[in-house]
Each structure stands twice: as structure tokens, then as C-alpha cells.
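With one protein chain removed, the remaining protein chains of the complex are shown where they sit.
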Amino acid sequence: MSIILDHINYIYGEDTTTPVHALKDICLQIQDGEFVGIIGHTGSGKSTLMQHLNGLVRATGGHIYYNGEDIYDRDYDMKKLRSKVGLVFQYPEHQLFEIDVFSDVCFGPKNLGLDRKETELRAYDALRKVGLPNELFYQSPFELSGGQKRRVAIAGVLAMKPEVLILDEPTAGLDPKGRDEILQQVKKLQTETGMTILLVSHSMEDVAEYVDRIIVMNDGSVLLEGAPRDVFSHYEELEAVGLAAPQVTYILNEFRKNGLDVDTSAITIGEAAQEIARALHR
Amino acid sequence: MLRDITLGQYYSTESLIHKLDPRVKLWGTCFYIISLFCFKNFVGYLVAMLFLALVIRLSKVPFRFMVKGMKSIVFLLLITVGFNLFLTPGTPVVSLWKLKITWEGIVLASTMALRLSLLIISSSVMTLTTTPNNLTDGMEKMMGPLKLFKLPVHEVAMMMSIALRFIPILLEETDKIMKAQIARGADFESGNLFKRAKAMVPLLVPLFISAFRRANDLAMAMEARCYRGGEGRTKMKPLIYKKQDYLAYAGLLIYFVVSVALGRMTF
Partner (left out) sequence: MSIIKTKNLTFEYIRRDEEGNVEGITTAVDDVTLNVRAGEFIAILGHNGSGKSTLAKHINAILHPTEGTVWVDGRDTSDESQVWEIRQTAGMVFQNPDNQIIGQVVEEDVGFGPENMGVPTQEIWERVAESLRAVGMYQYRKSSPNKLSGGQKQRVSIAGVLAMHPKCIILDEPTAMLDPNGRREVIRAVRGLNDVEKITVVLITHYMEETIHADRIFVMESGRVAMEGTPKEIFSQVERLKELRLDVPQVTLLAHELKGRGLRLPDGILTTQELVEAMKRNGYL
């Protein structure tokens, strides 16, 4: 059970004078239950790549296999794929439309053709999973705070019971508090349900402590891939394409240059402090 | 990408026609269309065609772009021609079953077709050579005298130019919301008319909300930048007639007099 991307290419505007090669020969494999961070700056192709995974955008070349089946097969059920691979767009609160939170979350399961009881059960379950307080269930979604609206929107996708959840910059525009809450909630979701999670972000620092693996996208291709600490060890390469490793990486490398024998692979403050203390024999 | 759609299909190049004041082009198009309705014979149309060909040549816009605009009205054109061809009473030339094609019908149908095509092509010359912004500026200036009748000319022009700025943004937003709802299992394509109309709700509600939010933000940003209507405003790019514009007006006048004079002559 996994997602396999096999030499995916995506070119748009082929019939115009300026075609854009948005994705270049992407080969990736996503394992079941993995928490993957997709990092890259605006225009690196990360969002376009995510929209390929649930068939919203069709590659101009290559194949995508979901659980061993080619999603571009003529008789492949796209609608089913979309219920299995849930995609939460950037600023997802902009898609809310129902009169109350609960009905909005019901929209997804209802579209799957489920009966009323099952739909409502799933909506309740999803809203609880994103940690929205019960008293807000029957409020208008437009009266909630920014962070709450976003949770509702995420619940709207969760209610479809996807096996894979893709979040496109779920923390954009939130303050540090809101950001941490959302990320913790997502992590909890992954550990509790074993769901595969792909989280798109432009900040290494934000995702470093949550994800199992980082895929760095640049200019339509995969630049680096691996566990956070491995990726960050290439901090100079990241710098060259305008991305930055967490500040701790820089500090530790700076210490190392100044003669302190530290291991530079720490990704959290606690780890780094411990490592520095160890190197100083304290 | 939806964002690349430019409204009014402006064709960017350097030419004499591009450089003309938008008012010249607006008045020009107006008078050209009026002239088309004054003709009583084919000589007038011949002059009109030659004049338009000259303008197109000067504009350096490839002819196929002009014809592009025609595609959308081909159907309308065919109906007009058909009606005139078969339903004009007069001397029959050919008769098919109950339908008669009359000599008068042929004349009327071809005049209609010519008139419509010239009308469309001439207006697309205007939109192809004038940026939407310039066009609104030109209209604002031309409608200036209407302010005397308390018509909000400046406000209308400002509305038009803001609409032009936001159309690509809202198109992109539509695309995004649509994708987001499809990802939640929405179906915009199948079902009967009623079902499809109902399926639009999850698209339209967020779109309207977003439009209102943007309007609100924009109003605040405009106020913060001291916008208080057309009163006491100066222009960064004021419309001032140059020599070429006066020459163009002269050319237009000559065309109008000559074509109408020839077009109304009886031979």
C-alpha cells in the first residue's frame, strides 16, 4: 500500500508560445502511515504536485500508482480516489459555504452518497478529531476565528475518511500559537489513526520536529529527500536555492567551525542544548 | 492558467494606431459604424473596406486576430443572412420548394453580412490596439460633459478599471474553490439543469464572500491612500491630444465625408 510517482512530468500552456514545465521527471514513493513534509518556495511546483495525487491535475507524462493501481487507467474510479486521498487547499476556510459548521463538514461524506446517519457520525468524528469545541458545531462558520475556520475546513476533508491526507500550507497566515496548535493536531491525527500525511510548507523550522521525511522541491524537481537531519546537513545547498535550514543547524555548524566538537544533526533546541553541553563536558 | 486571460484581448505591439489617443479611436469607431448605416450602394462599402484595411495594416495586428473576434458571431451572422435571403419579397431568382430567393434578398443579405462583419472587425481593431485602462480613461474623458447632468462619470470609470483589475484574480479564485470542492467530492458536470444549478452553490457562496471581503479591503486601502472621488484629483497619465491625433481626426473626417457622399450617390 503506497503511492508511487513514476517519471511525472507536467507542462501547461503547451499550445501557447510560452509553455511552462512545472514538474520535471518526478519519481517518488510515499509509504503507508508516513508523515512527509514537502518543502519549497512559491512556484517550486509543490502544490501542483499535490494536486496530481488526487487526480485534480493530470500529468502530461508518467504514471501515478495508488495502492498498485494506475490512476490514469481508463476505468479507474477518480471519484473514489478523491475520497481516499483528501486534499486540504491553502486557506481552506475560503471554501466554507454552509449555514453552520456541522452541515459544512457533512458536505464531503454526503457527496460520497452515504446515508444521513453515517454522514453525521463522520462529521461529528471529524470535528472532534480537529479539536473543535462542541458549542461551535452549530455556529455559522463565518463567525469563527481564523484558526477555528481552518480546523472546520480540515474536518470537512477528514469526514470523507481519507487514507491519505494532503495539507497545502495549513499554517499560512496563522500566528505562532495557531500554527503550533494545527501542527500538533495533525501529528496527533497521524499517530492515532495511522493516516499517511503529506504536509506542504515553505518553512523547514515549522515541520522539522513533526515529520519523518522531508522532500525538498525546487524549480519543478526534487532537490533533496530524506530524514530531516539528513536534509538539513545539506544546508548550504538549501541556501543556494533560497531555502533555509532551521537556525539551530546554522548555530551548531558555526560552533563546529569555531572548534567545538559538536554533532550538527540536532533539530530541536533541546537536542542542540544537550549536544553543546556534552561537547563542553558539562 | 486562468490568470493569463487578458480582457479585451489587447495585442501588444508598437504602432501608429496603438499610440493614438483612446478618444480618437472611440470616436473613430463610432463614426465608422455610423457611416456603415448611411450607405445606399456598394461603392460606400468598398471605401469602408479599403479604409479598414488601411487601419489594420497600420496597426500591425495580424489579420487572424481580427477574424478571431468573428468566430463568436458566425451563428448570428448566418441567421441574419438566412432570414434576409429567404424572407425578403421581390423578384425571385431561384426557388426551392416553398422558399424563394429574391434578387432583393440577395442584395439585402449581403449588405447585412458586410455591415455586421465590418462592424465587428472595426470594434476589435479598437480593443486590440487599446489597453482596457486606456479605454476607460478615454470613456471617462469623453463622458465628461455628462457630469453636468449629475452622472457619476468618474465613479463609473473607476469601477470599470477596478473590475478589470480583479477579474483575473477572481477567475483564479473560482478555479481554486472549484478544485477544493471537487476534492470534497462535489460534481459540477453531471446531472440535469436543476441539479447542476444546485451544485453551483458551494462554488458561488464562497466566491461571493471572497468578493465582498476583497471589496471591503480594497475600499479601506483606497481610503487610506486619500481617495475621495474624482474631485480635486490629478492624473498621472492625462489624455492630451498630440499632432498625430489631430491628423487622425482629419483622416477620419475625410473618410466620413467621402464614403458617405459616394455611398449615397445614385448611379
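Per-chain residue numbering starts at 1, and chain names A and B are given in the order in which the chains are listed.
Definition applied: contacts are C-beta pairs under 8 Å (C-beta built on N, C-alpha and C of every residue); 3 or more make two chains touch, one makes a residue touch a chain.
On a predicted model such as this, the values are computed, not experimentally measured, just so you know.
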| request: Determine which of the presented chains are touched by the chain that is not presented, and list them. | output: A, B
| remark: The listed residue (A:20, A:227 or A:276) that touches the chain absent from the view is A:276
| remark: By the document's definition of touch, the residue of B:63, B:188, B:208 or B:227 touching the omitted chain is B:227
| message | Residue by residue, what part of chain A touches the chain that was omitted? | response | 41-43, 145-147, 172-178, 180, 202-203, 205, 242-244, 246-248, 250-251, 254-255, 258-260, 269-270, 272-273, 276-277, 280, 282
| task | Could you please point out the chain B residues that touch the chain left off the display? | result | 3, 131-133, 161-162, 164-165, 168-169, 213-214, 217-218, 220-228, 232-238
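The definition used in the following text is that only the chains that are shown with their structure count from here on.
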| Whole-Å distance, chain A centre to chain B centre, using C-alpha means? | 45
| field | Of all residues in chain B, those that touch chain A in their complex | value | 1, 4, 173, 176-177, 179-187, 201-202, 205-206, 209-210
| query | Where on chain A is chain B touching in the complex? | reply | 12-13, 51, 54, 56, 79, 82-83, 86-87, 89, 92, 94-97, 107-108, 110-112, 142, 156-157, 160
